[in-house]
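Complex shown without one protein chain; remaining protein chains in place.
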């Protein structure tokens, strides 16, 4: 019997179930964005990661429950999030639902302007604010943790041009693993690949992807996203028990009369 | 000129301004708790840290704005939080106000049942749930990071008996510094001293302090809280600029026409 | 084409190459240990992880180059280390060789008394000292990071009895991920599952396995070791370039005359 290298068990050789969520607004109101992503950023991402073996499901803001029903989330191993203009239109109930699924083990990949999404702010506990400038500059993304699986196949660095600038201070918790840092032509830098663990779940924030530039056709960007899916879908432990529990060792007199 | 060892500047030899917040409900409805803390947990804490040079301000749930007006918070260097029964009665607006002050540099010390407070959940981004059992058992708190200032004067471990048990899994982000772990007689253990940095602020979660036991008279518990105040009040950097910024290096053609 | 879930590339479906190193001294001089491990701890480990798909190579202290020639190490994805009595007999040259292979991406799993091995001390930079007591007590190993792949299939905790006690303070760098903490009957606790990243390599320290007890037949212990192999063999980035490099951006006047 050959075991699956990722999961340590044979049963999960089934494909990783990816859902791509896109607010899908820019593409329908801005011709420049529409030219880059005629079917929407979600479709471009899905096509881009297809060669890595993924057949993602799509979800968008306008759908009922934003396309993220309990059923969809329960069948999702990794959720990818792209939003920008309409963060406020995402319902708090759905945000809580996603948060709980992450804590129960679903992976979450937050892209670019998703740093201000409700779900990312909720999970980080901070404003996730930053500096920015949209002047089509050169970004050079450096690997600073080559032990991390997300760096597989990436080389020491790669360049994206043109891109929007994001600059520090980025108001996030210090990443559990800081994977990439971006150098910008205009003089700023940014922690652009940030890995977190929360509950049973894994979260990856990845900076690139401004809607007016064709970033999601860049092979290295797609490789990072594919790597991040594999990492975020890697195994985890069991759902914990919370609340009142009896002792595991002999405790004379337990249970006490409650005080 | 003699500089202040903590701050690297002479100007802040003024005392650290501590505010103790207590929901102050148990003490008024449960005679057992009233016997331990006749003037309230807040007054016991204030008396206990007095010898360390602190003259705390008090705030309780029932006060207007829960005693945490903008003015009070702006004059607070470190806020101590004890709550249990009435987490839901704390207004979301005040929670947001505290969160913003922490991100701007105010220290926050969350005690015991405060793990389920809105402010701690908000800052952590997780449920902060755990196992528990109220059977008056022995807790032995071990130092696992003796480089941390919060361990000053504590020794290798200390014991509290009786105490309530809190057990893992504790649904928090992995602490930025894990300082203490508790051993419990009944067979559980718990990450009981957890330090975090968020924005410009420092946060410390400290487990002990069940209301039906006289924990806040324990000298080592008081020493830890005093140490945590010093640590949480230690210096920080400047408030960052967020939003659109011009380049720091020559960028021909900037500003671009916005797309 | 079906991609490999772990590596994000099809080419590495070849088995993970594991080498188990055992100093192999106790088993030949202590009848009690020989009864537990008649063919040596290494053979018991190899048999125990066999069902997970591994066919480990063996290496012992007495072999030329301790069985760890350049060729063997270059063909090893994950090295498992058990030593206790004879740490000093391991040659410094071989220690350096292992260290360099870890920094270049080989996984390393250090078991039990290996905490005082030269290779673990070298990679940690600390004494790795601890408290201990050999009195056949009960150890309860708690998961404190259920997001970690090493916790797959482990449950919330598991017990080993009898085991040797290891107690804090454990003089190691704070783990990059703290996965397990052990509760001991005698009143101590210990950070018993510690994950590190160094260079391109991944390191896992796992506490259980005193030679006079049959710990390495415990199914959960074997599951953790198998999980750790999968994790330590997970993908990494490229070998970095070090030393003098030309600029990536136009630098008028480069190269300068060296000063």
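Read from first to last, the chains carry the letters A, B and C; within each, the first residue is number 1.
To be clear about the criterion, contacts are C-beta pairs under 8 Å (C-beta built on N, C-alpha and C of every residue); 3 or more make two chains touch, one makes a residue touch a chain.
Nothing here was measured: the structure is a model prediction, and the numbers come from that model.
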item: Partner chains on view for the chain not depicted; value: A, B, C
item: Touch with the omitted chain, as defined above, among A:143, A:160 or A:224; value: A:143
item: Residue, one of B:66, B:84, B:140 or B:191, that touches the chain absent here; value: B:140
item: Residue in contact with the excluded chain [from A:37, A:152, A:166 or A:183]; value: A:183
item: Hidden partner chain, touching residue among B:99, B:127, B:151 or B:212; value: B:151
item: Contact set of subunit B toward the excluded chain (per top definition); value: 1-9, 12-13, 16, 52-53, 105, 140, 143, 145-149, 151-156, 176-177, 185, 197-202, 223, 226-227, 230, 233-238, 240-241, 248-249
item: Where the missing chain touches subunit A, by residue; value: 140, 142-146, 156, 168-170, 174, 177-178, 181, 183-184, 187-189, 191
item: Absent chain, residues of subunit C that touch it; value: 30, 32, 99, 103, 122-127, 129-137, 165, 167-169, 171, 173-174, 176, 185-188, 196-199, 212, 240-249, 251, 253-256, 258-259
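As a working rule, only the chains that are shown with their structure count from here on.
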item: Subunit B on subunit C, rotation in degrees - Cα superposition, rounded to nearest 5; value: 180
item: Interchain centroid distance [CA atoms averaged], subunit A/subunit B, Å; value: 30
item: Approximate Å spacing (C-alpha centroids) for the pair subunit B, subunit C; value: 36
item: Junction residues of subunit B - those touching two or more other chains; value: 168-169, 174, 187-188
